[in-house]
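Below you'll find the structure, written out as structure tokens, and then a few comments.
A single protein chain has been omitted; all remaining protein chains appear in their positions.
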Amino acid sequence: MAVSITDHAPGTADAGAELPATTLREMFRCMVLARALDERMWLLNRAGKAPFVISCQGHEAAQVGAAFALTRGKDVTLPYYRGLATVLVMGMTPEEVMLALFARATDPNSGGRQMPAHYSSRRLKIITQSSPVGTQIPHAAGVGLAEKIKGGDAVVWTSFGEGTTSQGDFHEGINLAAVHRLPVIFQCENNEYAISVPQHQQMAVRSVADRGPAYGIPGISVDGTDVLAVYEVTRRAVERARRGDGPTLIEARVVRLTAHSSDDNDRTYRSPRELQSTRRSDPIARFAAYLHEHDLLSEAEERELRAQVAAEVDAATEAAERAPLPEPESLLNHVYAQS
Amino acid sequence: MAVSITDHAPGTADAGAELPATTLREMFRCMVLARALDERMWLLNRAGKAPFVISCQGHEAAQVGAAFALTRGKDVTLPYYRGLATVLVMGMTPEEVMLALFARATDPNSGGRQMPAHYSSRRLKIITQSSPVGTQIPHAAGVGLAEKIKGGDAVVWTSFGEGTTSQGDFHEGINLAAVHRLPVIFQCENNEYAISVPQHQQMAVRSVADRGPAYGIPGISVDGTDVLAVYEVTRRAVERARRGDGPTLIEARVVRLTAHSSDDNDRTYRSPRELQSTRRSDPIARFAAYLHEHDLLSEAEERELRAQVAAEVDAATEAAERAPLPEPESLLNHVYAQS
Amino acid sequence: MPEINLLEAIRQAIDEMMAQDERIFVFGEDVGRRGGVFRVTEGLIDKYGPMRIIDSPLAESVIVGACVGAAMNDTRPIAEIQFADFIAPAFNQIVQEAARIHYRSNGDWTVPMVIRAPWGGGIHGALYHSQSIEATFAHVPGLKVVAPATPYDAKGLLKSAIEDPNPVLFLEHKKTYRLIKGQVPEHDYRVPIGPADIKRPGEDLSVFAYGLMLHYCLEAAQALAAEGVSVEVVDLRTLRPLDVATIIGSVRRTSKALIVHEDNLTGGFGGEVAALIAEHAFEQLDAPVLRIGGPDVPAMPFAKPLEDAFMPSPQKIAAAMRRLAAY
Partner (left out) sequence: MPEINLLEAIRQAIDEMMAQDERIFVFGEDVGRRGGVFRVTEGLIDKYGPMRIIDSPLAESVIVGACVGAAMNDTRPIAEIQFADFIAPAFNQIVQEAARIHYRSNGDWTVPMVIRAPWGGGIHGALYHSQSIEATFAHVPGLKVVAPATPYDAKGLLKSAIEDPNPVLFLEHKKTYRLIKGQVPEHDYRVPIGPADIKRPGEDLSVFAYGLMLHYCLEAAQALAAEGVSVEVVDLRTLRPLDVATIIGSVRRTSKALIVHEDNLTGGFGGEVAALIAEHAFEQLDAPVLRIGGPDVPAMPFAKPLEDAFMPSPQKIAAAMRRLAAY
């Protein structure tokens, strides 16, 4: 049965109450950092310095809430191209993100081979992502299968958009994980669009969480602009997975605050009024308000945090810009691994 | 919400009451004919006259019940390789079936190009099937899409096994049909095995019908050994489709009375006891008992019907055996259609 | 004759055909309101409505698979694959279904459909928005594969493809969309599927190419002309069925052959062309048959220096021409 966590499960306040203030502030910092990096990337794109940007804006709470429920260095993530905030929480540095944007030789994601936002780091257990959507879902099931075969207790977490749920790989991957009760969390970040295609042309259900029961697993729909609500449902899914009870499908309802990517112009298919109203669901503003309200962060502290983040983004950008481009000859490297 | 028709919907008696006795007897005849043809094919296989057989045995009620709810010459079917009874109802002759078994040049299904049981007839609106399982499901959606574009009111019916529901094409095809409310009926004939793999290693749900709600369409589970119950749920699904209300997913719970195919030996993975108990669910015995009980068919009439059917099978076999094999040069025909 | 770019030629072909034939519809991701990510179908939804310009779910197997079914129910689908790279999930439906249905039904069923796919690199597309896919599909009997290089050919071939009773994979090189302009007549015309086209006649050596590489070859041939070498440049245009007669005829005249494509060299389409020449023009050959292709790496990287290193350039092509001429 699909469950809408915001309907009758602990909301923001309850989850927030359990987390220490430092953690809450750290969550906020990650969200702000993701946003600041993302905004900087657009500026660099407009300035002709980065040919392609694809955004995390509007998805930060869904990603930070989820990633904080995982164990860094142990759990495995397979985040899709909007997963900037995810990878920051899992340990990627702003400089590493910028190295990918500028396609530098030292970019740990791909050495400048892939478009930006195709995250990867073996050290951080972030599994390399491709562009064809949904292929990571069977991979996630397979990582979980291996974990079960090895008798380990790492949890696997993967993310994708609601449009991607139309792919066969979504179905095949979740089904396998369900059959073998694999320790995998499938997070669908539902921003209601696949480029220009609205959700109702993608599926005839209101919530992606309605698909959990089709696989015999829980399907949870959560307000993905509420970082603590996402944290809470993910925490439970992690517990369930580590216990050996199998996968969970989580739909985080988010907003896409930008065009699909720097190659898109969403004014051709979204009305000004819709674009306007989307802005009102900004997850960062929402969490900031919560923190202020609960005296967990003062206005001054927020200003300082934002200043620090801006400096970090400046430094990352500068360092990455200085880094060398790949040598043409390196084109031929790594076609095959050597034994 | 998945509905189990046998739980709280009209069962055999109710549906049977609405149908004229001649129709009921014709349904029975189709089932008996399918069985007789199928059994003959195994004999021919054992005699070295047919290299390959794949059976309909145990699925007859599910297919005959469904096909009788369709309109011959108007509705389009895409039956999978167990669909012998389906195609008989839709108008294929026993001789045409035998021509495919013997791979004769005049086989209307494929001219001896495909294995037997890969049904096709443009005249009968039976769309050509391949061996890769599940590919017909997107086709069915597409036939329905075209029907909607053209403004026609034909219904599209396709069948497949429960193992096939694990394929991405199952998901993608049903989802498309659901989004556009296409007039398509998806019949899963669940015999609990995909060759040797039992249902619980294929999915973590008890019924394939549980997957309807994941697409926002009805998922109905019906006792597929009860021809009238299947007729009834299909009749409703046809009405729904013709009304423009969209697709239905029907799970017909059936038994596989044979090995997977003539290349299989199911004693390696089914216990003697299980094989025994399967026999007790023979849909033909069940329907015979019903007809006798309701005085719709006497023992003598049944004997006569069976004798007629046997004669028909003999004649079909002989005619097909006499038919010529394809000429070697015809190998090169029909690679491309000429405009 | 007005001059238009290749993208407009394609849009015109779709538009003019749809205006004439109600059975034609377009099915693909973002083809509706968005007009496609390259804007090929821009404006068509206003003209033909959402029942004929249909935004598909994000699932290539059902994009193709549903069009296969629709084609068998008396419509004429044009499937759009957003980037050729994303055709991979539809491989099964294309190869096992679309291409085999006429044959397997002994000619009973036909699948008149077009699959449009923007392919090729040089546009910062990185590993997954730059791929060449022709070798994989040109190997498939039952499928036709077309890869035009000019607006004239694109428009005429697309109309032929839409009218063809067989499944046709129609490859549109992304970099040529706006880069390549050319004159296109205002009247209705067709370019037949099949025949290659000698875009530049020459005597000293024959070069075979298609898509963007055709233009690079023409550029190189121009450079060689200045050096006194006369290069014949043959635009293959249709890769399946391949115009073997024109290929062999050209090499029999010039005695030397070079094949150029962007796709990885090994197992690329050039192998087939070279093999045909090595068998059927052997007696006339005066030099080794040369091929230029992308290097054998999984695909074209994002970083500019790597993308540049991957792409065969007019310079590299000219160098091979010189080698052949001097042989």
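A, B and C label the chains in the order they appear, each numbered from 1.
The definition used in the following text is that contacts are C-beta pairs under 8 Å (C-beta built on N, C-alpha and C of every residue); 3 or more make two chains touch, one makes a residue touch a chain.
Bear in mind that the values here come from a model prediction, so they are computed numbers and not experimental data.
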Completion exercise
Touching the missing chain are A, B, C
Problem - Candidate in contact with the missing chain, chosen from A:Leu70, A:Ala85 or A:Val143 - result: A:Val143
Problem - Touching the absent chain when the full complex is considered, from C:Phe27, C:Tyr48, C:Trp109 or C:Tyr128 - result: C:Tyr128
Completion exercise
Contact with the hidden chain, among C:Ile247, C:Val289 or C:Met321, goes to C:Val289
Fill in the blank from the handout: In the whole complex, of B:Val53, B:Met98 or B:Met115, the residue touching the missing chain would be B:Met115
Practice task
Extract the touching residues of chain A with respect to the undisplayed chain.
Solution key: 76, 107-111, 113-114, 118, 120-122, 127-128, 130, 132, 135, 137-150, 168-169, 172-173, 175-176, 179, 333-339
Problem - For chain C, the residues touching the chain missing from this view - result: 61, 85, 88-89, 91-92, 95-96, 99-100, 103-104, 127-128, 135-136, 138-142, 240, 242, 264, 266-272, 274-275, 277-280, 282-283, 285, 287-291, 296-299
Exercise for the section: Go through chain B and note every residue touching the omitted chain. Expected result: 51-52, 103-105, 110-115, 130-133, 163-164, 166-169, 194-197, 201-203, 263-264, 268-269, 325-332, 335
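The criterion applied here is as follows: only the chains that are shown with their structure count from here on.
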Exercise for the section: Name the chain whose C-alpha centroid is farthest from the C-alpha centroid of chain A. Expected result: B
Practice task
Please compute the C-alpha centroid of chain A, do the same for chain C, then give the distance between them in whole Å.
Solution key: 37
Completion exercise
Between chain B and chain C, the Cα-mean centres are separated in Å by 41
Problem - Rounded Å distance, chain A centre to chain B centre (Cα mean) - result: 45
Exercise for the section: Could you check chain B for residues that touch two or more other chains and list them? Expected result: 168-169, 172, 175, 179
Handout entry: Multi-partner residues of chain C (at least 2 other chains)
Key = 57, 59, 61-62, 89
